[in-house]
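Omission of a single protein chain aside, the complex is shown with its protein chains in their original locations.
On to chain A.
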Amino acid sequence: MDLSDSAPLAAYRAKIRQWLAENRDHAPIGKPGLHVTDIEPFRAWQKLLAQAGLVGVTWPAEYGGQGLGMIEQAVINSELHRAGLPGALDIIGVGNLAPTVIAHGTSWQKDRHLRPLLQGDEIWCQLFSEPAAGSDVAGIRTRAIRGEGGGWRLNGQKVWTTNAQHAAFGLLLARTDPSVPKHRGLTVFIVPMTAAGVEVRPLRQLTGIAAFNEVFLDDVMLGDEAVLGSVDDGWTVAMTCLMYERFNLLTMLDQIGWQPSMFAEPLRHKLPPHLEQRLASVIVDMLAVRYSGHRALSKVANGEVPGPEAGLGKITLVDAAIRGAQVVTEALGPSALDGEWGYLLAEMQGLRSGGGTDEILLTTIGERVLGLPAEPRLDKERAFNEL
């Protein structure tokens, strides 16, 4: 057990630290947090980071990545954090969507899409959830019908789509065969958000800002080159995407730049004694998320695929952050809700649903990690159009 850097890693860290020190004046002011409204300064910063090899470090070199591991990514995250600088703008694109394209795309698709995504020139969004299917994502209804002379016609609606308002492309899950059970008739498409028939409508969130959207697809025509992976094998592609999402959960604390002490700092010299135990419990959980992240990273570095248990860290983090903000506001009084703490409370309670709800995560982990028997299901073996 060793948290210290190997010699090559220490050299890598020193190089990153130096680059950040030399370039920090180009960084936008403030943190991107989970959502940004004015994206241009962050886009420019991503480009600079990408050109220096600090974005997509785990991607293969042929697509502009560095061919390095999660550990190097973690080093970059921690150095960005140490310097108080934001990372890449398009966390979802770089972290989840592009790796899915790398895993399942044709060489044309990779050549066309990966570099502009890496540089921040083209932002991507994930078009999975729908009004009638979120947790049960295999239940989506957006239809893609093959045209007579090839190509596809798409109709349907997506929702909760983060960054759709900024995106050049979206990775979309659609139903291509409703006559088979729900997981089998799905296909993933790469959709240009500028295509005729795509309409993005912002949805204002409980935080007050609109970071996610509704996306309507009305007779959107796509060529065959838009299909990612095989037709009717979209579930496999979607699962790859969710696996990469887990990769990202592992280093979540570092990525959003949070310290275990963040809820204690505002209460220095003014912590009412009756709140001490609750604050302790928040700090303990935040520390646990950090060191669980180190454990998970070590597993990945040892060649294991991250399991669903990474989701436990997300549950702990969201829960601790909400309790932490409540302790802070309780100590500082009602006006503390008007600023960052009120915003954080709202954002975190919303995030409880993003990336899998607690219930879905607990079910998946209970079955896959503890080996508890699955729930009986009514929908698995029957054709989707007969449900």
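FYI, a contact is a pair of C-beta atoms (placed from the backbone, for glycine too) under 8 Å apart; a residue touches a chain by one contact, two chains touch by 3 or more; residues count from 1.
Convention: contacts and distances are computed from a predicted model.
Chemist: Just by its UniProt name, which of "Sarcosine oxidase subunit delta", "Peptide/nickel transport system ATP-binding protein", "Putative acyl-CoA dehydrogenase FadE" or "Ferredoxin-NADP reductase" is the chain not shown in this complex?
Modeler: Of "Sarcosine oxidase subunit delta", "Peptide/nickel transport system ATP-binding protein", "Putative acyl-CoA dehydrogenase FadE" or "Ferredoxin-NADP reductase", the absent chain's UniProt record names it "Putative acyl-CoA dehydrogenase FadE".
Chemist: Hey, which of A:16, A:71, A:117 or A:211 is the one touching the hidden chain?
Modeler: For the chain that is not drawn, the touching residue is A:71.
Chemist: Per the definition of touch given earlier, which of A:90, A:130, A:233 or A:309 contacts the omitted chain?
Modeler: A:309
Chemist: If the hidden chain were put back, which of A:9, A:195, A:242 or A:256 would touch it?
Modeler: In the complete complex, the chain left out is touched by residue A:9.
Chemist: Contact with the hidden chain only, please: which chain A residues?
Modeler: Against the left-out chain, chain A lists 1-6, 9, 71, 260-261, 264, 268, 271, 276-277, 279-281, 283-285, 287-289, 291-292, 294-295, 297-299, 301-302, 309, 312, 315-316, 359, 362-363, 365-367, 369-376.
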